[in-house]
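Just dropping this structure here.
The complex appears here without one of its protein chains, the remainder shown in place.
And now, subunit A:
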Amino acid sequence: MADTEKLDLQPKKKGLTRRQKRRLSRGVQYVVFVAAVIAFAVAADWGRLKNQFAQADIAERMFPDVITLALKNTVLYTVTGFAVGLALGMLIALMRLSSVGPYRWLAGIYIEIFRGLPALLIFIFIGVAVPLAFPGTEIIGGTYGKVALALGLVAAAYMAETIRAGIQAVPKGQMEAARSLGFSPARAMVSIIIPQAFRIILPPLTNELVLLFKDSSLVLFLGVTLEERELSKYGRDLASQTANSTPILVAGLCYLLITIPLGLVVRRMEAKAQEAVK
């Protein structure tokens, strides 16, 4: 009995042991990687690439405008869009949790629609369709207002779901404790539940900020004045003027200048939250 079991667990096999196989597999992966790098280095026309993407004088000419104008506008669009999205998202999240059925349905429909549509479509809708459909209506703030609205409409759908999840993640006992102290449901929500929910959802909200930062490039399709250009539009305009791709590279680096630190912040917050759970 004992003998047969042993045989089943450790069948004698010819060829490589498990450890040898593992070592071989790892070796093959390294070889493939090194081969790919060498192939790229040999095949690429470095002179041409440098000429196309890294012309120092073109890059130099972009400063300081790429920061003081383009990056500034990108940040402005993102932050206003985020603010609109947060306010609207909070409203929709509370509607989603409402005891009044129609509010819940309305919030659900909103979320489904605006999560399902491409952001670009929303931009075109706000920029083109709304002015045509309602002649005479003026969105406050011109382009800035339009962008804040378009980004906000898209962001609100995602943020509403995040905020709802955050509110539901606060233990039930917190609401009970607040109610037993005499808080009304609304006051308990504002003073006790929402502050705790926001601590829970700070990492996903920051991620949403990063996404919006990139989506702000869709302003490209709204038709903006020279002063309203953000990174993508600015980079593209300069690229076509100079017939060179260096401006695209510089604009891209400017995005990373913001998104990478934000990503690091999110990871640190998540690590901290993990710590708090333990």
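The rule we apply is simple: a contact is a pair of C-beta atoms (placed from the backbone, for glycine too) under 8 Å apart; a residue touches a chain by one contact, two chains touch by 3 or more; residues count from 1.
Simple rule for what comes next: contacts and distances are computed from a predicted model.
Think of the chain that is not pictured: of "Sarcosine oxidase subunit delta family protein", "3-methyl-2-oxobutanoate dehydrogenase subunit VorB", "Amino acid ABC transporter ATP-binding protein" or "NADH-quinone oxidoreductase subunit L", UniProt labels it "Amino acid ABC transporter ATP-binding protein".
If you put the hidden chain back, the residue from A:M62, A:A107, A:I192 or A:V266 that touches it is A:I192.
Contact with the omitted chain, checked across A:A56, A:I140 or A:L181, is made by A:L181.
Contact residues of subunit A toward the unshown chain are 171, 173-174, 176-184, 187, 191-192, 195-196, 199, 276.
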